[in-house]
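As you look at this complex, bear in mind that one protein chain is not there, while each of the others sits in place.
As written, the chains take the letters A, B and C, and residue 1 is the first residue of each chain.
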Amino acid sequence: MADFHLTSREYHPENTIIEVGGAAVGDGGLALIAGPCSIESEDQIVRIAKAVKAAGATMLRGGAFKPRTSPYTFQGLEAEGLEYLIKAGREAGLPTVSEITDETQLDLFGDIDIIQVGAKNMQNFGLLHALGKVPQPILLKRGFGCTYEEVLSSAEHIMAAGNERVILCERGIRTFETYTRFTFDVSSIPSLKTLTHLPVIADPSHPAGRYELIEPLSLAAVAAGADGLIIEVHDRPDEALCDAEQALKPDKFESIVEKALKVKAAV
Amino acid sequence: MADFHLTSREYHPENTIIEVGGAAVGDGGLALIAGPCSIESEDQIVRIAKAVKAAGATMLRGGAFKPRTSPYTFQGLEAEGLEYLIKAGREAGLPTVSEITDETQLDLFGDIDIIQVGAKNMQNFGLLHALGKVPQPILLKRGFGCTYEEVLSSAEHIMAAGNERVILCERGIRTFETYTRFTFDVSSIPSLKTLTHLPVIADPSHPAGRYELIEPLSLAAVAAGADGLIIEVHDRPDEALCDAEQALKPDKFESIVEKALKVKAAV
Amino acid sequence: MADFHLTSREYHPENTIIEVGGAAVGDGGLALIAGPCSIESEDQIVRIAKAVKAAGATMLRGGAFKPRTSPYTFQGLEAEGLEYLIKAGREAGLPTVSEITDETQLDLFGDIDIIQVGAKNMQNFGLLHALGKVPQPILLKRGFGCTYEEVLSSAEHIMAAGNERVILCERGIRTFETYTRFTFDVSSIPSLKTLTHLPVIADPSHPAGRYELIEPLSLAAVAAGADGLIIEVHDRPDEALCDAEQALKPDKFESIVEKALKVKAAV
Partner (left out) sequence: MADFHLTSREYHPENTIIEVGGAAVGDGGLALIAGPCSIESEDQIVRIAKAVKAAGATMLRGGAFKPRTSPYTFQGLEAEGLEYLIKAGREAGLPTVSEITDETQLDLFGDIDIIQVGAKNMQNFGLLHALGKVPQPILLKRGFGCTYEEVLSSAEHIMAAGNERVILCERGIRTFETYTRFTFDVSSIPSLKTLTHLPVIADPSHPAGRYELIEPLSLAAVAAGADGLIIEVHDRPDEALCDAEQALKPDKFESIVEKALKVKAAV
């Protein structure tokens, strides 16, 4: 592969460790990021934050700006949502992760600990360049039609613009199989970790599409060497405003955490 | 398919015709958009503009902002490039088409006749919403990992934001076949035209990746019902700063125009 | 590409023309192969044979051995079906094409003019080797998960075993798009014709899955340089025992033939 400098393991042989708010990604442990698809209310996100913390989460996720395919579905609570998320993170003692969909939103993300770029924006280079100037780490999800080489190129765009703290995330690709929502490409984890020094985590929720597949995909990701997991958790899935079918309850998340730590120890 | 209103043929049974600078797309004829991948100099784009006009083109294309996968390759002449393109369009008497990659560039596109959204930004919803407020038509390319339903949803985002003049464009999808650069999904043309009233054109240059495949793909697209073609043409392919291997010379483009018009008449 | 000798255009620069029962494939004209998915009765196949002949078909197709995914659906009339097909071909004055699914069936195919290998058996090398010993031409369909290189390799297996009369057929590949049954890869036609001297035809029925897409896909294939079309035609689609939704009526087939011949003349 050509044109990789800052992302390349040849250039930087040791693993990059990203520390944020008392938690770390890439330090040999397991970052456990959990929370709802969407922030729906202050009560909801505070409640879930405490539940996932109790279950073992090390960071809190929640969507305020949702890049929904249809313009007629819930698009998120936006600025208000980010405020609730920050409050929930503080109350539970968890650093926060949330997705940005447009650089005009950047001012609102000042107190968010990790800024996520979603799969649909992995090649939105204007956004990537803007994120090269922020102090926070970037969680960069693989586009569902993009190769490993393209994931690394997008990370290179962020790094070349000045921000060297990038976390990569496998979240499934488009294939002909329709039983799952996306095909979770577990090989990307060891492959990317061979090619780059950046941490690589996995999102089992989006490819699974079905809650019963989230545990096996989580454990598979950890067995393959993932530095962490980002999982959709909701305490009342029936009321969730998005991705209800792939939301886990906190007790199920807790069981995954326990097994994931055992698998991590085994490999 | 759910949630399609403004794009749906059920909602708007007649074909939408988009007129711009004396040319039209969707009127039953064939829009023939040609020009280089990148605008490289004033001389280059003026020269090519006149050549493609003589060869039968009805619009001029040229890239000023290039969403390149690698941050270390030529990223386009930007504002300067757009000025050259506008000048070349005026000299040759052709309306202009150019790609926008970020909404912060919008002010520079005031005199561009059609604004293109590239495959990598098809789900950059912030950009789509901004383009819902501009007076020009939008040329929306299909993302290489996106379904017909998602193409229509992205058009719906633009239309719901206020701009009803959207042209769709098939440019190939990602599959396991590696002989071609992308797999040109010719079925998308009649399928989209069944589902929507918007015009559908085809870009044979990007999926082909090889200049010898551009003619057969162009003719296939027209035979399948495309309302137009957008083709990369360069008079000195060996000097092209991008996509050299898929650039046609003007005389070859002229031969495609002749055959394409015959095929259009036959179907 | 390595290891192509007998199939390679470098080895054999001129187009191979395959003549059979008064018809030809690869001679610069258009082979028009039509008939039902399955042979259902003597009356049905004779009736359809006459109808497709009147509509312009140059060969008759009909399935007697059906490689159905499920063991519980209609598997074809087998030996009895082939007898009806041969009779129908004689009555209508059309050479016949039928699919073999296992080399143990070979004795029954003595009077069939062209023996078809279906997509599911494209890499059934035992069958290919057996077909290397028969006097008839082989119609080899591309496997839905196979590359151009693999199609040529399978043809090479047949040719290396002694039968140099092989016709290749594009019939769609598996991709993430679900609106169509398979993605018709129209680029395979000019690509294969560049790589090999063998004739290349197209089956628009299987990828379309919907009868309204068969005409545009047929015309696209011809515009891209196909040497022929193989189309499922049934005069009573509502009674068809398989693939009812993609079966055309004879009058619709006739309209495709007329347009296809015009497109062929144009390109």
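Here, a residue touches a chain if its C-beta (ideal position, glycine included) is under 8 Å from a C-beta of that chain, and two chains touch if they have at least 3 such contacts.
None of these values were measured; they are calculated from a predicted model.
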{"item": "Residue, one of C:G93, C:G110 or C:G126, that touches the chain absent here", "value": "C:G126"}
{"item": "Omitted-chain contact residue, chosen from A:E42, A:E149 or A:E164", "value": "A:E149"}
{"item": "Option from A:S8, A:T104 or A:T180 whose C-beta touches the chain left out", "value": "A:T180"}
{"item": "Contacting the left-out chain in the complete assembly, out of C:Y84, C:F109, C:F144 or C:F184", "value": "C:F144"}
{"item": "Hidden partner interface residues of chain A, rising order", "value": "145, 147-149, 173, 175-180, 183-191, 194, 207-208, 212-213, 216-217, 219-225, 259, 262-263, 265-267"}
{"item": "In chain C, positions touching the absent partner", "value": "2-3, 5, 67-73, 101-104, 120-121, 123-127, 143-146, 149-150, 153, 156-157, 160-161, 173-174"}
{"item": "Positions on chain B contacted by the hidden chain, ascending", "value": "174-176, 178"}
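We adopt the following convention: only the chains that are shown with their structure count from here on.
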{"item": "Chain whose Cα centroid lies nearest the overall Cα centroid", "value": "B"}
{"item": "Centroid spacing, where centroids are CA-atom means, of chain A and chain C in whole angstrom", "value": "48"}
{"item": "Whole-Å gap separating chain B and chain C, where each centre is the average of the chain's CA atoms", "value": "35"}
{"item": "Residues of chain A touching at least two other chains", "value": "174"}
